[in-house]
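I have a structure here, written as C-alpha cells, and I will follow up with some questions on it.
The other protein chains are all here in position, but one chain of the complex has been omitted.
So, chain A:
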Amino acid sequence: MEEGNSIIYGLEHQTRALSPQYESDAIRFLIGTQSLKPNTNQVHVVELEEDTGALHTKVYKHDIGEIWHLRCSPHDAATLMTTHNSYDPETSQCTMGVSIYKLPTLDVIPKDADDLSAIQGRIAEDMALVTTITPEKPEEEIRCSEWHPIDVTRIGIVMDSSVSVRDITTGQVVNSITPEGRNRLKFSSGKWSPQAINQFAVLQDTHIKCFDTRMDGCKTAWNIDNAHRQLARDLDFNPNRQFHLATAGDDAALNIWDYRNAKEPIFSRTDHSHWVWTVRYNTYHEQLLITGSSDGRALLTAAASICDTEDDKKLSQVLEDGVLQSYEQHEDSVYCVEWSTAEPWTFASLSYDARLVLSRVPRHFKYKILL
C-alpha cells in the first residue's frame, strides 16, 4: 500500500458497521453487512498484511439479522458485539437486539491450501454466540451498544429513548437513563468516556449529554447544548487529552470541544459537503482526525493548533490545521471510518455500497509529525 494508493475490498451487501480489532498486532477490521434477506448477513474479518500489502479476509455467518453496529471487545480480541435487526414476516415486525460472539480463531491469513480455498470461496464460517440481549420493550430501536472501557461485564446500549447499562453475564439492567420528560428528543448514538470511568455520553438531537451511570435518573454530568446546528451524528473522545471530544453532525461540521467550557467549539471545520456520519481520533496522534460523510468522502483533518502543550509548541508549527487529504475512492455515503489499532497511520473507511477502503496517512505528513 504505497502512498495515495488505497486498497479496496468489496462486499455483497450494504454495510454500515465497522470496527477495528483491539488487543491485536495485526491491521484487522471487522465489517458487518446489512441485508434484509434472511440468512445472508455476514461478519467479514479483513486483515492487511503490512509487509506485502496483501489483503486477507475471513467470513463468518451472522444469521441473527442485519448488522447496524459492530464493536470488537477492547478486552478480548476474539470477542465482538453486534447490534442487529431482523424482520419477522409473520408478525411483520422488526426486532432489534445486541449479540456477543466469539471468533473461533484470530487468524485470517491462510496457513494452508484448505484455508486458502475456503477463503477464496468466501465460505462463511460459524462464530460462537455468547449471549443475546434484547430490549425490555421488543419494538424499541437500538442505536448502538458499546463496551465498557474497563469493566468486562458491562455494556452500554443506546436505544431510541433510553440508555441501559447491562451486565452481559446475566443480561440484567444495571442502570437505565431516560431523557428528561419534556423534550423527548431521541438518542441517536453514544459512547463511554475513556477517562471518566462510568460516564456515558449520548447524542440527543443537536445536543451531547453525558450521564454518570452509577447515578440514577436523568441528571447529566456535563452537556454540550447545540453542539451542531443540525442533528449530531457521532462523537469520539480524545484518547490522550482529557475533556476534549470531537463531534460530527448534519451541518457538515466537525467540531472539537472542551466540555468544561461548552459554549463554543475550540475547533470547527466544515469541509464536507453533506452530513458527517462519523469521526475518529487517531489513537497515537491526537492531532489527526478522520471523518466520513454522506458526500462519499473520508477526510483526514489536522487539528494541530489545539494539541499544543505549554512546553511543546511544535505540533501546530509543522502541521497546519485543516484537511490534509481527501479520500475519494467511495461512490456512496461513508458511514464508518476507523483507525487501525495496530498501526498508527492506517485507517479503514466503509461506504454504504459495501466498499471498504484501507488508506494511509500520506507519507510527508507522517514524516512531519514524526520528525
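Operating definition for what follows: a residue touches a chain if its C-beta (ideal position, glycine included) is under 8 Å from a C-beta of that chain, and two chains touch if they have at least 3 such contacts; residues count from 1.
The rule we apply is simple: contacts and distances are computed from a predicted model.
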Absent chain [UniProt protein name; select from "Vacuolar protein sorting-associated protein 51 homolog", "ER membrane protein complex subunit 2", "DNA sliding clamp PCNA" or "Golgi mannosyltransferase complex subunit"]: "Vacuolar protein sorting-associated protein 51 homolog"
Full-complex contact with the absent chain, from A:Glu49, A:Asp76 or A:Asp332: A:Asp332
Residue in contact with the excluded chain [from A:Gln14, A:Thr131, A:Gln195 or A:Thr283]: A:Gln14
Identified contact with the non-displayed chain, of A:Tyr101, A:Trp192 or A:Tyr352: A:Tyr352
Touching residue (missing chain; options A:Tyr22, A:Tyr87, A:Phe243 or A:Tyr284): A:Tyr87
Residues from chain A at the interface with the omitted partner, ascending: 10, 14, 36, 85, 87, 89, 92-94, 229-230, 252, 270, 272-275, 294-296, 331-333, 352-353, 355
